[in-house]
Each structure stands twice: as C-alpha cells, then as structure tokens.
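Once you've had a glance at the structure underneath, I'll fire off some questions.
Excluded from the complex is one protein chain; the other protein chains are retained at their positions.
This part shows chain A:
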Amino acid sequence: MRRLLVAVAALALAAAGCASDLPPTGASAQPSAAPATSAAASAPASAGTGAQSDFFVQADYDAQLAMRSQTAEGPADKPWEQAIAPQMVDTAKYKKDGPYHLCFSNAAVNNPWRQVGWTTMQEEVALHKEIKEFTALDAEGKDDKQISDIAELQAKGCDALIISPNTTATLTPAVSGACPEVPVIVFDRGVETDCPVTFIKPIGGYAFGADGAEFLIEKVPAGGKILALRILPGVDVLETRWSAAKVAFDKSQLQVVGVEFTDGDAAKTKSIVSDYIARHGKIDGVWMDAGATAVAAIEAFEDAGVPVPAFVGEDQQDFLQKWKDGNLTAVAPTYPTYQWRTPIIAALKILKGEEVPKMWNLPQPKITQESLGTYLQPNMPLLHYALCGCESMPGFPGKWGGK
C-alpha cells in the first residue's frame, strides 16, 4: 500500500509548480508512456498530435480509406451480408450435411458494444433451424482463458469454430492450432495468420478515425482547438483510429491541444475535459476513438456553462439522444454491431460449400445529421448501439432491452 506523508514530496512539487511556466500547448499531446509512440513515420509535431503510432501501416490505411467510397456487393438492406471488394474462396472441402453444431469462442461481453453484439449473434443463431447446437464460451477478457476455451471447443465436435480474439498476437498460435481441425471464422479483431477460412470485420479503425477527424476539419474553422480523447494506448484497433485521425489533423489548420487517455471511464473523461475547458477557455472540437464516454465529455461543457463544440461520438443511443436534444454539430462513425450476425451466416455458407470472401469487409457507415433520425430509437436502452442490424429480428426490441 502507498501513503504516508506525501508532504515533503508534494511540497517540492508544489514549489516547482509555482516556479515553472506551463508547458507550451500541445506538450501534453505526447502520450509518453505509450509503447506505440516511438516514431515510425514521423510527422510534423507542430500539429500537436505527437509521433505516429508504431501500428500505422500505410498500405492498410490507403486501402481502408479507399473502401469507404466503394460500393459493397450483396443485398443493400442487409449490410451484414454485404462485402466490399470480396475475393471469394472455395469452401467445397468443408461441405457436409446438417444439422450443424456451431461453436464460438468469445473474447468478452464486458462492454455494452459486445453485449449488443452477443445478443444479436444469439438471435441470428435462432433464425437458422439447421443449427442444432450452439456452444459459446466467454473468455472474460483474458487471453489465457480464451486459449484454453479454443482448445476445449476443439474437443466438442464443432462443425465450425467462430473466434472473436481478445488480443491479436497472443491468440494467433491458438487460432493457428485450430485451423487444421475445423473451419475457423475470425471476426472483430484479427489474428496474424491467414489460416481462418474467412476474416470478418467492418472496414476498420483507419476509416473510423478518419471519418471523425475529417468531420471536425470541415466544421471547425482554421486554428480551432481540438481535444482528442483516446481510451488507452497499445491496442491495434484503437491505435489505427487515432493514427488515421492524426494524419488528417496534421494536414489541417486545426490545432490539437491535447491527446488524453481516459481508460474509457466516464468520470475521468469528464474531469479531463473540464480541465481542458478551464485551461484553454474554449475547445472547438472533440475527437474520440470510441463514443462510450462521449456523453460524459459533452456534460463537461454543459456543466461549465459553455456551448458544446463539434463532437465525434459513436452510434450509442445516449449520444444520439444528446445530439438531437442539444442540436449539436456532431458525427458518429460506427463499428457496427451487425458484424456479429455475419459469422453465423458465414459458418453456414462454408458448411454448405458456398464460397465466402477471404477478407469479408462489411460496410461501415457513419451517422450524420441527415441520418440521425433513422438511428435514434427512443424505445431502446441508452447504451444500445444503433447499428445492430437487428430491427427485423423476431426478438426485437425486447431481447436488446428495448420497450
């Protein structure tokens, strides 16, 4: 335990505080302890965005940004069945007769996004009579548990194994080990092997990050102050979001006054934003790598009695409601929860010997002022994600907690 008379140390610190000037604006933008900041492709630091992330891969970035404007193939009213620029693979060797036993190793259900997705997946399973059994194990956010879950599922006679990996690198050997035994479908986060039959994901983090940053660049006048809020460093799916935003901000006339880590905690987010409002007087735009704490950040402006600036959130109902009620200037990039439907559909296609895309890139729409009305569903819980693609499923809205 820590403690005892911080007196002397704190006094010394206080004295230092009196004597020194504040660092120049933007100095706080170096996420110093982040493992991902040792400058790979270094960009001008003058924008206040710090060094580029080690996770940044130019080719992936270019591909994702290009995919945003490509038309997806498949039924337009079922984006979870659509694929952008699919390269189909043959699955004849996996063909077998039903009924099927599908298995799922889930990284976690420890946030509302995953809860909505998990409900959606279970409802998708219920739609298919040819699935006689669905075995799912929850790794509770632990790599080691997921590794043993995957091993356990291989002994259960699954016809297909769906994996949503907890982390990319650590789960790769486990996924590689499962591939020869059973057709494997990976979705959400990726793995460093192409042995799965298909990898399902929305366009990706670069597109998500760029959607938000481009909106702020369009709406905030040149020289405007931007606060960027990130959850935590070192996670690939979040690093890509920020690195794409950084590229956009570096090219813009906007000034990024801070890049802060919130741990995804509402209270911490609100405190950080309050401090920035106090420090800078005015913040002209807030970029976020995930919208779960967007409402807490908005409340910091409300409680400070200043207008809410241009905001980047996500497709959670609480944010959409705030957006409408406060008539905000906002955008909501999404990482659609409808992607939880696709693995079940893919598994059945594979077992029926139908070809599937090797990289199944799902469309990743953003919610704008024009489409806000479509996605705001006051009958749904505040933590519900609008892009569940679940509105026409039999259990809707009750299974998702709606009225």
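Definition applied: a residue touches a chain if its C-beta (ideal position, glycine included) is under 8 Å from a C-beta of that chain, and two chains touch if they have at least 3 such contacts; residues count from 1.
The working rule: contacts and distances are computed from a predicted model.
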Matching the hidden chain's UniProt record against "Heme exporter protein B", "L-lactate dehydrogenase complex protein LldF", "Autoinducer 2 import system permease protein LsrD" or "Acyl carrier protein" returns "Autoinducer 2 import system permease protein LsrD"
Contact residue for the chain not shown (choose from A:Phe208, A:Trp242, A:Phe261 or A:Tyr338):
A:Phe261
Contact residue for the chain not shown (choose from A:Gly98, A:Gly326 or A:Gly401)
A:Gly401
Take the complete complex as the reference. Which residues in chain A touch the chain that isn't displayed?
1-11, 13-15, 17-18, 22-23, 27-28, 31-34, 108-112, 114-115, 140, 233, 258, 260-261, 263-267, 269-272, 274-275, 278-279, 295-296, 299, 303-305, 318, 381-383, 401
